[in-house]
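Shown here: the complex without one of its protein chains, the others still in place.
And then subunit A:
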Amino acid sequence: MEYRYGTAVSPGIAIGPALVLDTEGVRIPNKLVPADQVDAEVVRLRGALDDAASEAREKRQRYTARFEPAIGNIFAAQQSAFEDPSFRDRLEHLIRTQTYSAEYAVSRGIREQVKKLEEAQRKVGDLAASEVLRRRAGDLIDLEKQILSTLLGQVPNAVAPLGGDRVVILANDLMPSDTADFSPRTVWAFATESGGPTSHTAILAGALEIPAVVGVGRFLTDVSGGDMIIVDGNEGKIILDPDEETVRKYEAKRIAALNRADRYDALRGKPAVTHDGVAIRLLGNIELAPEAAHCADRGAEGVGLYRTEFLYLNKSSDPTEAEHYDAYRAVIDEIGANRPVVIRTLDLGADKFSSVSGLLSVEKNPFLGLRSVRLCLRKVDLFRTQLRAILRAAAHGDIRIMFPMISTLGELRQCKTLLNEVKEDLDEAGVPYKADIPVGTMIEVPSAAILADVLAREVDFFSVGTNDLIQYTLAADRNNEHVAHLYDPADPAVLRLIRTVVEAAGKAGIDVNVCGEMSGEPLYTPLLIGLGLRSLSATPRKIPEIKRVIRQLSVAEAETVAGQALSMDTARQVQNLLRDQLRRILPEAVE
């Protein structure tokens, strides 16, 4: 049994057999073949190695002619490896003694060596030597990939489609093409070696509500297809080869969570109204159209934040207007034409990366750099494309538009000017769209919060993005372990800014919503309502829990909590206060 730690990106617990995808998403088929197929399997292996060797030979000739012998020699060396009797004996031995499939023998045989290099890498203190070893491991994985693709190419049927038993998907990272067919019916969980909270895998897992842990570091060399594995998406760990007791313990946790979900299910049809009769609007945060259905399922009134970055991720070109439009229409189709959908324009940069050409250069200080709306105002064509699609889609539903990362009034005005220009273009072209689309701005930079009264005159609504607001207010990156402790939603400085924003919105008579992670944490629900918020937007799975807190709370109580919190000096004091409150209101949510 072995524990590995990564970043928890989608909560939940899963226990199931591993399905290992290699870096290119090739499924490594079953581990074993029947004993009477061993000879045939050896023949397959030899054929694949011969093919891989002749392919390498051709490449060597081609590249030597085009470049220089040193480049060609890379392929010469690969050819030698494929032809090497010692290597071949080793793999054939694995097939004959273990009845491994050819694919599995290749993977296992090579990964054993990769592991050896990784162990050596851990031992050397020297950075240069470590890099030398890392590159060698990369060379070996490249060999593995080539042989596997030859093997799988020969016998395409060796790759059975996903189906039957549910599996835990393990991969270096997942590409959109790998994940197209994944669903909670076929996949228990994901765990990947690379990737962070904003990686494709993380976003997808969140959207599908499949437990996931990313950024685990190299572990695929230690797992074989079919091995039992536990993924703990709550705490960001995976357990390889768990013992029986551990399986029992996690199975109990999993069932407890399912029971909790069932209990909240009963709340679906009930309104989000406080004890003393004040209605709170609950909305969902989404990134993909199917999640809009989750919002409706969980009793959300609409979509409070539709993040559109996913349209740009992992693509070789910018999304077209049609792609934008189709995506937005799909959300309307999922949730219904009369429910609000707040579309946030592109918020790319800093922690989110795209392969969109020429978009991002290396910045010294990306969080204070050309990101989000700043990027859009620089890449105006890109921005116009999105604005056109939003305006057109808005003709078919209750779509609202929201600009992220606004830090000055000038920026907001530039965005609005551009929006008006796009409207004029649509008018001229005679394309139907919604002229009076509500326009809002995110409040996530302290300057915007401080100037909220000024910004409020220019928009129809505010949405407080707490993640960035907290990070910029406290100048602390929560992903940086050295300063993460400073990042605290309960910090009195943050609370004062939120209060300022809510008051400014109230005076101007515009809506204000909170859409950061803070609004999805039951701990902060009484505080936010006490601060005057009547609209919260959270990840769909959190909505029943938030609703439960709301229904057991009175506004008077909430205001008392907020008043006390605002009078406190430190985040720690506020945290203690909020925990005490929540323990009273919803004991099972406090752990």
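Here is the rule we use: a contact is a pair of C-beta atoms (placed from the backbone, for glycine too) under 8 Å apart; a residue touches a chain by one contact, two chains touch by 3 or more; residues count from 1.
As a working rule, contacts and distances are computed from a predicted model.
Colleague: For the chain omitted from this view, which of "Type I-E CRISPR-associated protein Cse2/CasB", "Aminomethyltransferase", "YjjI family glycine radical enzyme" or "Phosphocarrier protein HPr" is its UniProt protein name?
Modeller: Missing chain, per its UniProt entry: "Phosphocarrier protein HPr".
Colleague: Could you tell me which of A:32, A:120 or A:577 touches the chain that is not displayed?
Modeller: Considering the complete complex, A:120 is the one touching the chain left out.
Colleague: Check each of A:62, A:122 or A:135 against the chain that is not shown and name the one that touches it.
Modeller: A:135
Colleague: Touching the absent chain in the whole complex: find that residue among A:2, A:50 or A:84.
Modeller: Among A:2, A:50 or A:84, only A:84 touches the chain that is not shown.
Colleague: Tell me, which residues in subunit A touch the chain that this view leaves out?
Modeller: 69-70, 73-74, 76-78, 80-81, 84-87, 90, 113, 116-117, 120, 124, 128-129, 132-133, 135-136, 139-140
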